[in-house]
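Working notes, structure below.
Only one protein chain is missing; all other protein chains are in place.
Entry: chain A
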Amino acid sequence: MSLYDRAITVFSPDGHLFQVEYAQEAVKKGSTAVGIRGKDIVVLGVEKKSVAKLQEERTVRKICTLDDHVCMAFAGLTADARIVINRARVECQSHRLTVEDPVTVEYITRHIATLKQRYTQSNGRRPFGISALIVGFDCDGTPRLYQTDPSGTYHAWKANAIGRSAKTVREFLEKNYTDEAIATDNESIKLAIKALLEVVQSGGKNIELAVIRRNQPLKLLESKEIETLVTEIEKEKEDEAEKKKQKKST
């Protein structure tokens, strides 16, 4: 195996591109990000890494806008993400210039994915060590959520998670993503928080949440709002537990 994992442009005998797979490992080490596609809202939530005492909190942003109607969150190497985000932002404006229309979420996802793929097939370069969750609304008002990974593939999702413990979060979402759960904007936001609470320690303080509503720009929720929602969720959980207890006793 070690013979085939040095150079990116070399396949192993059983068809693996090891550098790409190692890049995916790097992604799994990054902090969790979750994306949920509601009916009239798309939600991105990330696990905020604890900030050193002297560090300014504002400079650590894992959710970024690509254009007025599209934004993304990533998991993996922050430096790589910065480059990808930069190129995506330029492409969003280029598209507006040449086509006189804003990008569709699918288009910009495809562009990012093609960029990532190019880096898996040229020598002297390593793949980008990030997975991205790209959310937004198309011109016709449809909400979209896409995920890309270091190999350059992309897929559309109803809800997904990337980064550390992504599997746990995804399983939670598979169980809890129902039509009722995303019936209203607030419910969709709460679903995202619930999903993150599964894996994030110490609750609301370490969660950063952003939403895009149709025809509105990205809105980062303030920590107070998140705290309120977290207490709401905990109260609901308690009520659920109470009901179950009562059922058992009757």
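Methods note: contacts are C-beta pairs under 8 Å (C-beta built on N, C-alpha and C of every residue); 3 or more make two chains touch, one makes a residue touch a chain; residues count from 1.
Here is the rule we go by: contacts and distances are computed from a predicted model.
J.: One chain isn't displayed here; going by UniProt, is it "Auxin-responsive protein", "Proteasome subunit beta", "GPI-anchor transamidase" or "Rab5-interacting family protein"?
T.: Result for the unshown chain: "Proteasome subunit beta".
J.: Among A:47, A:67, A:91 or A:149, choose the residue that contacts the chain missing from this document, as touch is defined above.
T.: Among A:47, A:67, A:91 or A:149, only A:91 touches the chain that is not shown.
J.: Which candidate, A:101, A:171, A:222 or A:236, sits in contact with the chain we can't see?
T.: Touches the omitted chain: A:101.
J.: Name, in rising order, the residues on chain A that touch the hidden chain in the full complex.
T.: 86-87, 90-91, 93-95, 97-101, 104, 107, 110-111
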